[in-house]
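Below is one structure; the comments refer to it alone.
== chain A ==
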Amino acid sequence: MADFFISIQIWPWLAYLAAALIQITLIVTLVAAGSLLFIWLERKVSGRIQDRLGPTRVGGKFGWLQTLADGLKLLTKEDLMPEGADEFLFKIAPYVSFCASLSAFMAIPFAGGEHPFVALHLNVAVFFILAVLGLEVFGVILAGYSSASKWSLFGAMREAAQVVSYEVPLGMCAVVPVLLAGSMDLVVIGDRQAGSFLNWYIFHDPFTFVIFWVYFTCATASVNRAPFDLAEAESELVAGFHTEYSGLRWSFFFMAEYGSMLAVSLLASILFLGGWHGPIPVASFLGLTFDHGFWYGVAGNVLGTANIIVKGIIGVTVMMWVRWTFPRLRIDQVITTCLKYCVPIAAVMFLGATFWQYKWPNGITGGQSARTYSVREQWSAPAVPAAAKPAEKAVKIEPQPLTTAMGIARTE
Partner candidate 1 sequence: MEDPIYWPSFFFLLFSAIACAFAVAVVVTPNVVRMAFYLVLSLAATAGLFFLAGADFVGAMQIMIYVGGTLVLLIFGVMLTSQDRFISMKTSNFELGMATGVGVCLFILLAVAARSIPEWHGLTAQQVAEIPLEPTAAPLGMGLLGARVDSPDRSGYLLIFEIISVHLLVVLVGAAYLARARRSRSGFSLTSDG
Partner candidate 2 sequence: MDVATTLPKLLMIAWLLPLASFAITSLGYSVPQFLGIRVRYSTQVYAAYIAIGAIVLGFVLSCIALFGCWLPAHPLTAASHEGGEHAAAQEHATTSPSLFRYVAQHEAQEAASHAEEHNNEAPPYITGDWYALGIFGKLRLTIGYYIDTLTVTMFAMVTLIASCVHIYAFGYMHDELHDYTDHEVHLADGEHLHRRGRFHRFFQYLSLFSFSMLGICISGNFAMTFVFWELVGICSYFLIGFYIERQSASTAANKAFIVNRIGDFGMLIGLMTIWSTLGTFNFGDMKAADGTVVPGVFSQLHRPENHYRIAPTDSMIAFEGRNQIAEAIRKAGSTEPVAMEATVKAEVARLRAEDGTKWGHLLLFVAGVGIFCGCVGKSAQFPLHVWLPDAMEGPTPVSALVHSATMVAAGVFLVGRSYPLFSAEALLVIAVVGCITLFIAATIAVTQYDIKRVLAYSTVSQLGFMMLALGLGGWVAGLFHLITHAFFKSLLFLCSGSVIHAVHSNDMRHMGGLRKKMPITAYTMLVGCLAIAGVGVPFLAGFSGFHSKDAIVEQALSHWHHNWADGFSWLLFVVPVFSAALTAFYMFRLWYLTFAGEPQDHHRFDHAHESPRSMTGPLVLLAVFAVIAGWGLPSFAPGPFANFSIPNLLEQARPIGTLASKPGVYLSDLFIPSEHIAHAPEMFRPIKLPAGLAAITAAIVGIFLATVIYLWKSVSAAKLAAAMQPLYQLSWHKWWFDELYDFIFVRPVHAISAFIAQVMDRGLIDGIIHTLAWIARGCAMVVSTGGDRWVIDNVVDTFAEKTWNLGLSLRSLQTGRLRQYVMFIVVCTIVLFIVASVWRIAVAGP
């Protein structure tokens, strides 16, 4: 977007600033609006699952303004702080959490192609998102510590143990699509799954199918959703780390939580579910690609953005479904699930997927054709790189956008 502003001849710093402001606004809006939607949705879903109606009155038929009313109530609440609290940390903790959650969205692309809809096009986006999401725990810990409350400290301890543990299987799961696509760039990973739903990585081979569910489990755990919500465990810890919070700061924790849920769901849909590519390639049928012109491509990307947001909402809904269906685990069960089940399964599946990718790089459906092959070529012939084997190999793979991303075969 900054390129666009530069191209219309304004100061670069102003261009960057404008682009940054627009993107930040969009992301914050998305997260805030998402929270509004999800809190309402959670109430409705839990109500339906518990065989009741949920909110019905505020704002019309479905109670769709209920969240807004909740927010107003929270804003008007008294700002309380325990007497023995560490004031500075107590105040800053919700914002740390929220920042971590929000900055994950920086690197999430909402549409791909030549001009992807992404605030920060990182070629290590997968790791960046995992790293930043991991920082959310920091706010929780600070909150738990600074509250000067036994329950909060217990909640924070559990959170620390849980998140540190679940980073391991989560990383191993996320590595599999990286392996299949040959890149850590989420734009590349998403565009590798273009075409019909048969090209989605979840259907690439049996191992990826299994590992998607492992990923989803670990993601649920890493964002502290039930049945892994040990950190807040209302029934035993009196809401855990946010026992002492109220009002606006409390609502930031909530926004952070829903933001993280949306973030991991979006990440799941990019890694496994085709990202902004629908089950049927409607956009390319309609000719909405950058090949036909810039604005056609932008229109297609808007379509893709709608697509991925729908997928993310579905993912979040599944998490809610799970929350109101399963009982909460004990902390030792949580850690057991991680270390005794998720990690070994993920490891085996990773090996299996590696083998499969080596043997049948085109997947079950044969959808990942020539491009995957060229990725394999580049990975498997690195010993004598560009300098020694100059022209032909480089020329052969030059058309691939991946060439520079791999940084291996540089055309001289």
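In this section, a residue touches a chain if its C-beta (ideal position, glycine included) is under 8 Å from a C-beta of that chain, and two chains touch if they have at least 3 such contacts; residues count from 1.
In picking the candidates, the idea was that all candidates are chains of the complex that A comes from, given by their letters.
Remember, it's a predicted structure, so these values are computed and weren't measured experimentally.
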Complex member in contact with chain A (any copy), out of 1 or 2: 1
Sites on chain A touched by candidate 1 in the complex: 9-13, 16, 86, 88-89, 92, 122-124, 127-128, 130-132, 134-135, 137-138, 141-142, 145-146, 151, 153-154, 156-158, 160-161, 163-164, 167, 183-184, 236-237, 330-332, 382-388, 404-408
